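Below you will find the structure I want to go over with you.
One chain of protein is taken out of this complex; the other chains stay put.
What follows is subunit A.
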């Protein structure tokens, strides 16, 4: 088993120093997602600007290195971008994670997210990587329905 394929240095860096961590205001929606098999959890807030830009994503997460690093990378990729583009990135990350290690990630789209390509080969860890991404999509769609 290639542990280093799973624990890329980029992942460990994000785990040790997560970006955009903590819960902040203002926000239009807040969600709480859990991984019921292991207990990992994330509380995540989304703040959308009037023009549909993802102004902020803030979160409090408890979980393993993969889930923590994934939340950090996700916020880097979606904050400051139009919601439509952020959701396209979400779709690209989901495709990578569900690709059983067969999908070649596009670095222009996923940036540090390509480090998770190795996670896709570990079925037990795919949910860890997806936890915060799923929470973001849920919260973003809720926020979109709210008048800002």
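FYI, a contact is a pair of C-beta atoms (placed from the backbone, for glycine too) under 8 Å apart; a residue touches a chain by one contact, two chains touch by 3 or more; residues count from 1.
The rule we apply is simple: contacts and distances are computed from a predicted model.
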Options "NQR2/RnfD/RnfE family subunit of NADH-ubiquinone oxidoreductase", "cysteine desulfurase", "Epoxide hydrolase" or "ABC transporter ATP-binding protein": UniProt name of the undisplayed chain: "cysteine desulfurase"
Touching residue (missing chain; options A:38, A:60, A:103 or A:134): A:38
Touching the absent chain when the full complex is considered, from A:62, A:88 or A:106: A:62
Missing-chain contacts mapped onto subunit A: 1, 3, 6-7, 12, 37-41, 62-66, 68, 122, 125, 128
